[in-house]
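Take a look at the structure set out below.
The excerpt is restricted to a subset of chains, each kept in its original location.
A, B, C and D label the chains in the order they appear, each numbered from 1.
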Amino acid sequence: MKVVAKRPRALMDKPTHYCPGCTHGITHRLVAEVIDEMDIREKTIGVAPVGCAVLAYEYFDCDFQQAAHGRAPAVATGIKRVLPENFVFTYQGDGDLASIGTAEIVHAAMRGENITTIFINNAIYGMTGGQMAPTTMIGQKTTTSPYGRDSKSAGEPIRVVEMLSTFSRAAYLARVGLFNNKEIKKAKKAIRKAFETQKAGQGFSLVELLSTCPTNWGMNPAEALDWVESNMVPYYPLGEYKTPEGGEDR
Amino acid sequence: MPKVVFDTERCKGCNLCPRVCPVKIIKLSDGINKKGYHPAEVEEMDKCIGCGFCYEICPDTAVEVYKEEGGK
Amino acid sequence: MMKELIIAGFGGQGVMLMGQVLAGAGMFEGKEVSWLPSYGPEMRGGTANCHVIVSEERIGSPFVSSPDVVVAMNLPSMDKFAPQLKEGGLLIINSSLIDTEPERKDIRVIKIPANELAAEVGSDRAANMVALGAIIEKVKIVEVDSIIESLKENLPERHHKLIPLNEEALKRGMEAARD
Amino acid sequence: MADKILMKGNEAIAEAGIKAGCRFFFGYPITPQNELPAYMARRLPMEDGVFLQAESEVAAINMVYGAAGAGARVMTSSSSPGISLKQEGISYMAGSELPGVIVNIIRGGPGLGGIQPAQSDYLQATKGGGHGDYRLLVLAPQSVQEAVDLTMEAFDLADKYRNPVMILGDGMIGQMMEPVEFPGETSPEELPKKEWATVGNEGRKANIINSLSLQAEKLEELNLRLQKKYKQMQEEEVRVETTKTEDAEYVIVAFGSMARIALSAVERAREEGIKVGLIRPISLFPYPEQVVGKVAEQAKFMLTVEMNCGQMLEDVRLAVNGRCPVYFYGRTGGVVPTSQEIYEKLMELVRGEK
């Protein structure tokens, strides 16, 4: 018998602190698989955010820096400028990236910083117990939108990939969902492409993953996946928004 | 014949693998593990087709999938 | 008289509510009370707990380091908090989920099959009320009426229909503790 | 007067704000103060107020600046890292002489640190974590009830001095539930009008909210005006509680939730005939320098107890000014010292003294 699927090398053999059914775990595995497949584990430096994935450095078996809330792209920039030959990725939630860290992600994309961002859009602040994120859906109830998000006062959900698509040095931008196996396969491909973009020195790459937070959504994990498909996907269309064309430098 | 192995202590009983198993052989056990979860288990292992869907959806890398050497 | 309790269990077992209801009951009786929860992400998966103090005097630290009473709704909670009990303190064990014996011999122990008793009155989820019944039976810090009063305050209106069930669970707990 | 209700510190502070006539809250989530904005999000719409989750702490404090400049009673809350991010904005508010209430429910630091209770932002709060010569009025409650009382007072003080006021709590104050009652209520309409606010210059010269003075002499004038206010605060706003200090040979100094724990140690030592007293500064700026200094004259030593590595210690030493030795006991990173530990430390020192 041959093992055809098991914990990738780039993940530590450690149980995570994530809630049952939380897609953070799936994404960790996908990233780790890509790292394994590209054989870059020992050249990779991850940047953990403030958010439920704050402990990412406990789970990946590669060098890591923990960054202040929202500042992962700045921290990654610092690392990458010192170590241009290494792989640097940030792993960020929607509160981290699309709220407090807006300036940092926008400018990393504008500069075409040669890093990869794994962006977990779960439409909520998971870690802090379920507050509204900029990506929270209209009408969605959270602890800070107890009557449902109201577009008049809180605006309409931010579409990060679309916003960053206006930057020419943002080389690879894709949005994927984690709500079934087909989409999970696509997600992995996108993550691979993002790292390949970095490898080729083509500039900034980002994959947005429509994710779940069963705990703070008040759903079971399966319902949560369905909710992603039925509520989030229509507003956040899946697909590759930008791919690098041509070689080394655009 | 393919088979799957669940790490029952790592499993959080999220009930996602039963949902994606094409042959519907996974269900949550009645017992609880040390963390208080009902871990997933397979009932009729011989029906497993080794598709790896359970592994793929599992957020906790609690599944390993095995196949015959060189097998289908 | 001052009683310091730690009530602990899995995230979903309602240990926070137990503590709040108890503190609320003390308040109705004009006592000094405080309730301090564990908080933050460690709640996830791990044990949740709260520190409750009901007292006739001023309460110093709301943080309980040597409790008079520990209520352990699951095994990790017993492992963690039983060692902190005062000598001669009381350990209330949810025997539905805990079959290990506590190691300490210098404490009093009572075992309550909280989940089973709760199931008997109609809802597994009322195990916390069973345990609460056991507390007030054994520790005598507040009257059962105050608990029911407090329960009303603490449950949202839409759950008030559950109060009779919870009352029943409370009583079961009291009985079980009496035996 | 309403009956007592059992409330979490965070929620009680929020309700106290509303009771003080605050209808505007701008904040950003962070543990252990999340119940405060969540409460505001539920309650403020009922009062025709505005709750807005800002994109960051930096944005939040600047929204507070704008709203305060527009004449409103306004509030924000956060915890340690978030408060660090607000430092520029806080300095701006002080420099532009804007009232506003800022709540810091301290957690363990530095950096991301932890989320358990700590008092390690004392120096930041009292000595000016931001740039320039400014001060906040800093109030440290020891109980949920006091958190309510001080929060309500904070709004009046902010308006009186046109200066930001900080409520300095810790995870314990924020998270614990205790019975509280609310001493009355002010509606925003009852409050005196702020003639300096920017609300549209109908029939008057334009009002400007500003802290810029390119001319050094002008900027010095602003600073002298600020210093005068701080002096006035020192004269009028010192709040301090002393327990059994009259005959004390040994004196513990502690603030906030630490003080109530320390009091248990004091009581225990008293039971054993040791003459110990407690000084509890309630206003951390202005610091009760005179009270501490006075008591120091009779004390054999002072023991400062804090949930940090010794921050208020500096203010105690400044107040004591060499009159008696000052010792320190503290735990940090979120560890809460027990009254037992404090008692032991105290007794060790007492024995050393004898």
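Keep this in mind: a contact is a pair of C-beta atoms (placed from the backbone, for glycine too) under 8 Å apart; a residue touches a chain by one contact, two chains touch by 3 or more.
On a predicted model such as this, the values are computed, not experimentally measured, just so you know.
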Remark   = The overall complex formula in this file, labelled as shown, is A x2, B x2, C x2, D x2
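Keep in mind that, in the parts below, only the chains that are shown with their structure count from here on.
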Request  = Please work out the Cα centroid separation of chain A and chain B, and write it as a whole number of Å.
outcome  = 26
Task = Starting from the mean Cα coordinates of chain B and chain C, work out the distance between those two points in Å.
result = 37
Request  = Find every residue in chain A that makes contact with two or more other chains and list them.
outcome  = 18-20, 127
Query = If you look at chain C, which of its residues touch at least two other chains?
reply = 41, 45
Task = Mind listing the chain A positions that touch chain B in their complex?
result = 1-7, 11, 15-16, 18-26, 29, 180-181, 184-185, 214, 220-222, 225
Message = Show me the residue ranges of chain D that touch chain C in the complex, using the header's touch definition.
response = 4, 6, 31-32, 115-116, 171-172, 175-179, 257, 260-261, 263-264, 267, 336, 338-340
Request  = Name, in rising order, each residue of chain D that touches chain A in their complex.
outcome  = 28-31, 34, 37-38, 41-42, 45, 50-53, 55-57, 81, 111-112
